[in-house]
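A protein chain is absent from this complex, but the other protein chains hold their places.
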Amino acid sequence: MSDQTLFSIFFSAMIVNNFTLALFLGLCPFMGVSARVETAIRMGLANIFVLVLTSLSAWVLNTYILVNAPYLRIISFIIVIASLVQIVEMVIKKVSPVLFKQLGIYLPLITTNCAIFGLAIFQTNRSYDFLQGLTFAVGAGLGLTLALVLMASIRETSELSDIPAIAKGTGLTLIIAGSLSLAFMGFAGLL
Amino acid sequence: MNDSSIRVTASPHVRSAESTTRIMWSVVYSLAPVVAASIWFFGPSAVLVLLASVAGCLITERLFGSVRSSLADGSAMITGLLLGLTLPPGFPLWMAFLGGAFGMAFGKLIFGGLGQNVFNPALLGRAFLQAAFPVAITTWPSKPESWWTLQGDNLALPLMSPVVDAATEATPLGNLKFGDNPVITPLTDLLFGTTAGSLGETSAVLLLLGGLYLAFRGHLNWHIPVSILVTVYALSGLFYVIGISQFPPLFMLFSGGLMLGAFYMATDMVTSPVTNKGCWLFGIGIGALVVVIRIWGGLPEGVMYAILLMNALVPFINRATQPRKFGSPPRRVAEKKKEGGP
Amino acid sequence: MNDKSSADTLVVTPPGAEPASQEPVEKNVSTFRLVATLAVAGILAGMLIAMVNEHTKPIIDAYRAEQLRIAVYEVLPGAARYTTFYLVDGELNPTLPDGAKEVEYKRVYVGFNEEGGPVGVAVSRGESGFQDVVMIILGFDPVGGKLTGMKVLESKETPGLGDKIFKDKAFVDQFFAGPELPLVSVKAGSGKGEPNEIDSITGATISSKTVTRIINNAVEEWMPLLQQGIPEDEQP
Partner (left out) sequence: MPRETTPAQDLIRGIWEENPVLIQMLGLCPALAVTNTVKNALAMSAATFFVICCSSVLVSSCKRFIPREVRISAYILVIATFVTLADMMLQAYAPVQHKELGAFIALIVVNCMILGRQEAFSSKNTVLRSLLDAIGTGIGFTIALLMLGGFREILGIGTFFDIPLFGSNFEPWVVFVLPAGGFLTLGFIILGMGYFEERKKAGNAA
């Protein structure tokens, strides 16, 4: 068990060590799916959901199954995450076709989202217990959503500006990300 | 001119006397007393630092700006002045120049120039400097004996470190937060600027006067500074009264870069929200972040970060506070209809 | 991102011409075969990993133990050997109860000199610093109430600034000069010469204070227990 309080875990994952802006986790959706605010919000929510499930499964795996074989950690985590996303996809399809339609394309993308796997690994490395893991997952998910939404709303406004030709697309996105990361440094030490 | 009696022109057809250039230059004038005060307090160092950061901005704008942007509109000048005013007097000139260039290039030009940037360029430049040279930018030299003496390490060679051995002094905020014998600096010192600090943040009175002048001329949206100052006062007052912070509310208001930030940085028309409602949200957000970072953060001052963070939120605030078209149904109803509701 | 990568690539063979799917309809593949393929692959993978693990684990464990050993001797100057004591039910015990997992118990490393007398106690502790958790191992003398040494085990403090807590020799040396506990962090040069003062690093006040805070908290946690007497070593 880690000594950190739930508050500091939550706040650290969401703001101070923001998954995307400080740890570079979940960059694929950040660069790819962050052109529209609505999409960014949905992607963020889908991520929170899967993050929480992942945290639960990683905890179960660590506590009951991998105790004697920690060297199988990477392989079991990734298999569990891949199947989890598949199951979530199937369940949502059955239960709420509307939601499925909205989330549909994002769910498979989540499997290769480093944030999900990163969460499982970090949670293990820092030996969080059940509740700490959950808090970590929600904090990380909200942090991802925050970064995605900020990026998306900035990109939406910049769409109409006369961006210099060389900066169109990735160049500008990376500079915005850098600026956001600079701004988030203001939260350093806030633990 | 052709002989037709009807002229076809593109809109706008009604032009007011206001223009970007005019507004920008009146901002420059309103900064004059602050600049003069910083020279009065810090001597030739202030002149050099201000010149270096202004040069960084002007040269970058000239080199990389598109055809439409010109130096004459005064916006690059303002960015340079504001950046310079947030720097300590002993700051190496090459760093000040670099900050101006970075802020201009990546805070403004990359977004397409004036009117299209998201972050306040001066503050982005300063945030870059803060991250790049954290020691130099928080070193506040003590006053030299003669006014003519340079303060600190202005003349450090490019890429080279300043010598930090010079006698230093803590800012009022830094002293209260990290000092070994924290003292609450008396209010009169804060008001008239006889404290250590950045060039433009020592004299609260002059900043207030400049701000009032701008507000009177209608060049700044008074909603923003008012909401920031009220939030800071109320929130820090609350925390002070219930005993979880050692910062008295008036001290909070008049110390550090709050006045400079509230009147000159946050009110930047390009990087603040469009609607008044949005401006209030924006101001309250800045105020709250300033209080939180100052009390619990790792740095003594948080105005710069608070404004940058809220700058990033402005596009979102604009979306959320978009006034609905006259006669259109409230948004909830509209959304329900879109989803195929009854 | 997947679709992007596949779209960018030159198509070398049309899907129909793949050797794996020469049967006209792919749906013929039975569920059993799907599960079996993955199961076989999984078992093979597991075996491969287990084999390499057999080979590397001793090396890794030895390295870790060596690092710990070095750290303990570093923070307990004068120790000739040390023994690990686990905190079991409020008492220090050199052995764990049967079947207990080692990771779940807090522990102290007690150092002894050549004659077998206790030199001091080393404990490790982590708390959040400026960026992330800072992990420290510290040695102290519970009888004299003095610190004997400190070493940062893990830290992600700002490079060039906060990382001076383990890179700046002048800062680190203060902890080996036997300062009295609890420590007080003061701004460099403004101390009054008290025996418990630690000069903080210019520009990295938070990181410096984190170090002294962790040490004070660790001492506070273990002192009451250790003042009842440092456990004697049974072995010669």
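We call the chains A, B and C, going by the order they appear; numbering starts again at 1 in every chain.
Keep in mind that, in the parts below, a residue touches a chain if its C-beta (ideal position, glycine included) is under 8 Å from a C-beta of that chain, and two chains touch if they have at least 3 such contacts.
This structure is a prediction, so every number in the text was calculated from the model and none was measured.
Across the complete structure, the visible chains that the omitted chain touches are A, B, C. Annotation: of C:I60, C:A80 or C:A100, C:I60 touches the absent chain (contact as defined above).
Contact with the undisplayed chain is limited, among C:A45, C:V143 or C:A170, to C:A45.
Residue positions on chain A in contact with the hidden chain: 21-25, 27-28, 31, 71-75, 78-79, 82-83, 112-114, 116-118, 121-122, 125, 165-168, 170-171, 174-175, 177-179, 181-182, 185, in rising order. Counting over the whole complex, chain B has residues 92, 106, 128, 131-134, 136, 156, 159-162 touching the chain that is not drawn. Not every partner is drawn; the one left out touches chain C at residues 1-2, 4-6, 8-14, 17-21, 26, 29, 33-34, 37-38, 41-42, 45, 48-49, 52-53, 55-57, 59-60, 63, 158-161.
One rule holds for everything that comes next: only the chains that are shown with their structure count from here on.
Seen from the Cα centre of chain B, the chain whose own Cα centre is farthest off is C. Comparing the chain pairs A-C and B-C, the larger number of C-beta pairs in contact belongs to A-C.
Of all chains shown, A has the CA centroid lying nearest to the centroid of every protein CA atom. Shown for chain C are the residues that touch two or more other chains, namely 130, 158, 206. With touch defined as above, residues shared between interfaces to two or more other chains in chain B number as follows: 298. Residues of chain B that touch chain A in their complex: 66, 106-107, 109-113, 116, 118-119, 124, 127-128, 130-131, 289, 292-293, 296-299, 302, 304-306, 308-309, 311-313, 315-316, 318-319. Only residues 2-4, 8, 12, 16-17, 28, 32, 67, 69, 71-72, 75, 79, 108-109, 112, 126-127, 188-189, 191 of chain A touch chain C when the two sit together in their complex. Within the complex, the chain B residues that touch chain C are 134-135, 138, 164, 178-180, 298.
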